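The block underneath contains the structure these notes are about, expressed in structure tokens.
Note that one protein chain is taken out, while the other chains of the complex remain in position.
Order of writing sets the labels: A, B and C. Residues in every chain begin at 1.
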Amino acid sequence: MPTDRVAQFSIEFTRYLDPDGNPLGPLPAFAANPADLVPLYRAMVLTRTFDAKAVAFQRTGRLGTFASSLGQEAVGVGAASAMATNDVLIPSFRDQAAQLWRGVTPVELFLYWGGDERGSDFAGPRDDFPISVPVASHVPHAAGVALALKLRQQSRAVLCIIGDGATSKGDFYEALNFAGVWRLPLVVLISNNQWAISAPRAAQSAAETLAQKAVAVGIPGEQVDGNDVIAVRERVARALERARAGNGASLIEALTYRLSDHTTADDARRYRDDAEVSLHWHSEPVARLRQYLVSQGAWSRDAEEHALASATTEIDRAAEAYLATPPQPISAMFDHLFAELPASLTSQRAQAIGSEAGDG
Amino acid sequence: MPTDRVAQFSIEFTRYLDPDGNPLGPLPAFAANPADLVPLYRAMVLTRTFDAKAVAFQRTGRLGTFASSLGQEAVGVGAASAMATNDVLIPSFRDQAAQLWRGVTPVELFLYWGGDERGSDFAGPRDDFPISVPVASHVPHAAGVALALKLRQQSRAVLCIIGDGATSKGDFYEALNFAGVWRLPLVVLISNNQWAISAPRAAQSAAETLAQKAVAVGIPGEQVDGNDVIAVRERVARALERARAGNGASLIEALTYRLSDHTTADDARRYRDDAEVSLHWHSEPVARLRQYLVSQGAWSRDAEEHALASATTEIDRAAEAYLATPPQPISAMFDHLFAELPASLTSQRAQAIGSEAGDG
Amino acid sequence: MADATLVEAINLALARAMQDDPRVLILGADVGKDGGVFRATDGLLARFGPERVLDTPLAEVAIAGVSIGLAAQGFRPVAEIQFMGFAYATIDQLLNHAARLRTRTRGRLTCPMVLRTPCGAGIRAPEHHSESGEACFTNIPGLRIVIPSSPQRAYGLLLAAIRDPDPVVFLEPTRLYRAFREPLADDGKALPLDRCFTLREGGDVTLVGWSAVMREMLAAAERLAAEGIEAEVIDVATLVPLDAETILASVAKTGRCVICHEAPLTGGFGAEIAAQLAGPGLLSLLAPVERVTGYDTIVPLARLEQHYLPSVDRILAAVRRTLRHG
Partner (left out) sequence: MADATLVEAINLALARAMQDDPRVLILGADVGKDGGVFRATDGLLARFGPERVLDTPLAEVAIAGVSIGLAAQGFRPVAEIQFMGFAYATIDQLLNHAARLRTRTRGRLTCPMVLRTPCGAGIRAPEHHSESGEACFTNIPGLRIVIPSSPQRAYGLLLAAIRDPDPVVFLEPTRLYRAFREPLADDGKALPLDRCFTLREGGDVTLVGWSAVMREMLAAAERLAAEGIEAEVIDVATLVPLDAETILASVAKTGRCVICHEAPLTGGFGAEIAAQLAGPGLLSLLAPVERVTGYDTIVPLARLEQHYLPSVDRILAAVRRTLRHG
């Protein structure tokens, strides 16, 4: 049969530290001095502490439904630490690790998950988007922001984080295709935690890897060990540099695992074996980096105790501040809807405020 | 850097006849006897004759906006001739070649494009879908029909035809991903005519081929010369057999060219060089197969004249029949909306019929 | 005859429909082992198997579109979209295809599908999980739009929706999923899809609405009864096709009407009912028609949510305004 091979592709996987924290080869420059990795470690600990507190608050009725990132801390910390301050983060609902690194405060996160819109009015990264609850619906926004940066000829890039389930959605695909056509300064990072609520990775797509979805839109795609914060940071940094340099978008699939329930409203035991979860505890990211730091004499039991203590103090203070924050006035419901409230809504606003006493 | 190659892919391109109709190698079994290819040739001629008449009718106000398939006849005829009668066709708006082969009558096509819904009530292939005008929105339907066939354990398959522009849409991608996960008996055929109205192929996606979009969903993808009816039929037949045998979905990109304006409402000169069009006339499918048949002594000037004459007669007869078909009664607007017209609509129906005289 | 919550009634109706008709299938994200994020499909996978309860990838457009293909082939798919906030993406498929496949083919192909999705606020849910978006679907000819407000009506109306030969959008108020129980006979009896339900009779004022806020309407009626004011309470239940007759007949009797829904006021479906009263019903009206609804704002997050929802007090205030006339 007269056929020619017209195109070829391959997907690579990168990892620097094995699950026990042993280096598999020379580490990238930023990791040359183990002490420089301590901030990454502290950030993962802070995230884990925040998650634990948030789950506890939800259980005791002080927070709404919450999505823990337990086991995925390296994805967010590795990626955010690879970003420049003026890059833009467009996160999903499980990306508190990245948000905290970017300067979103724990108080703001508590407020948001506690049902207060002010939690998305970040004092810190003003261009960063609020988290996207509708899965993958923010990837087009990320493409739009990236287009804005490109049109202004700024050397800035956009990082958009999504889950494995999000890769099944058309908006993810359409936006990635735009990014390919326009060579946008965009990096889409898939935090593949192997589950989308009860759907295991294999039920989400017949694709052998999620990284290869890049092939469909003609951009580079690769896999990285999402529990190896060094690998995540190195690969995301490279992709962001590429983007800022005008060489276009890329897709990175970080392989990690959701050690928690999907959210506090979920009971994973209905669909997932505990055995599988226990297995994955062996490769979780915090212990992995700790083991490496300890092996390099850059970390100690003391340091660990101090780190945990200071993280706990910081989160507890934030929790207090959150609980002490009075709710917004009812009028807030109307006051951010438009730049200027249309005349037709002033009576509704008055009614709502008036009903304050009687109602609720 | 510690990296492993974890996946590899390649895309192949198939062609049996070169643009001058010279075989590049042994032909598939169905083409062993040149005489067996004559029905394919006649079908392409019939389609081209229908298109010419439809365009003429539109120009003279006897038909609505119409999309000619000039230059793409081999895609539809090759693919449809590879289908079993009880396979299901889910076509786009430029797939009259496939529809005619499947038994949709020229009268039905004229009625449809003339603005009469009865044109989609095919007397022939009852399971085939009406053409889809919203680009790519029918690919999910094709996946659904394929799922139905699979659940009933029938050895039937679905052929869905789309354009190159359609491959940028999320519904195409979502449906193809479902087909991958569920190993559906579905073949999606891209009639890549290099243009989506004014958007050239390169502006549609940075992907080197459209066939490689299959990689994103873990199904086989390949390219075929869409102006070589033998190649199209052979590759589509193989993919359909694979589907019927329970081995899942595949994606085929047929490379062809839109020799006409996008539709009768379009003026391609606004965005496309005539030089490019002339160039592509050299590789158009009808002449290519004719040259092969002639070289094999299976076709002659006489045969050609007869073929054209009979095609013209058939299309003219159909055109007459279409023009002679009175419009539906106004009540038709209501009578196919629901299985049973809700009481709340009976008065609207009466009003519409009543206004027949006064109105319009 | 056991008591059931609304979500249990949905589950019973689904099981009954699947048992009665092998063409009925369920598909959606997490509808299998997980039993749906609200447990509406709990146990159905175990009972009917993976060929009739299909977990899908996470893609609402395809869930709707695949259902259309299944329906055209003679199946009776019941698709679940996890929250209304994610159902808007399916409007394209519903409007351009499901609602008109029969019309487009003059009846050759039809689309007997049901698209189920939870709606409404009041459960302190995350962002995008509290909308009442029914008005995005009520001006789409070819669709039926149904919203039950009790376990019994949920059961009977869902059975009717599944048996209906045309597409139905079936909205389920999350606030009522587990709010209360009702005796429910799992007898396979469907309720009519073209009829309002009069929950309480009264001659002084008509309260008409749908979805979760029916509870506040009934509570308001109680309070009024204590004052000797008899309110007639009507659950529209099937918004499209609308049973205007029942509403008009009630207002012909009471002369006063308060329309109540959780969705925003402007362009909400309550306007259609008010329009019926301004038209055919005008001569019955003794007082201006009142609408008590959600405000024309985004539903606030949990901390302010309850101030958005129509309250018993707002309903009572509206009723009192209507009673001041004539």
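Couple of notes before you dig in:
The rule is short, and it goes like this: contacts are C-beta pairs under 8 Å (C-beta built on N, C-alpha and C of every residue); 3 or more make two chains touch, one makes a residue touch a chain.
The structure displayed is predicted, hence computed values, not measured ones.
The absent chain, not drawn in this view, touches the displayed chains A, B, C throughout the complex. Only one of B:N22, B:S198, B:S278 or B:S300 touches the absent chain when the whole complex is considered: B:S198.
Set against the missing chain, the residues C:A263, C:A302 or C:L316 yield one that touches it, C:A263. Checked against the full complex, the candidates B:T14, B:T47, B:Q72 or B:S168 give a single residue touching the omitted chain, namely B:S168.
Here the missing chain is touched by one residue of C:L58, C:C111 or C:A135, and it is C:A135.
Panel shows subunit B; residues 64-65, 93, 112, 114-117, 133-135, 165-166, 168-170, 196-199, 203-205, 265-266, 270-271, 327-328, 330, 332-334, 337, 344-345, 348, 351-352, 355-356, 358-360 of it touch the chain omitted from the view. Interface with the hidden chain, as seen from subunit A, comprises residues 117-118, 120-122, 126-127, 129-130, 134, 137-149, 151, 170-171, 174-175, 177-178, 181, 332, 336-339, 342-345. Mapped onto subunit C, the footprint of the missing chain covers residues 61, 85-86, 88-89, 91-92, 95-96, 99-100, 103-104, 127-128, 131, 133, 135-142, 239-242, 263-264, 266-272, 274-275, 277-283, 285, 287-291, 295-298.
Simple rule for what comes next: only the chains that are shown with their structure count from here on.
We define each chain's centre as the mean of its Cα atoms; on that basis subunit A and subunit C are separated by 36 Å. For the pair subunit B and subunit C, the distance between mean C-alpha positions equals 40 Å.
Annotation for subunit A: residues touching 2 or more other chains are 168-170, 203-205.
The set of subunit C residues touching two or more other chains comprises 57, 59, 61-62.
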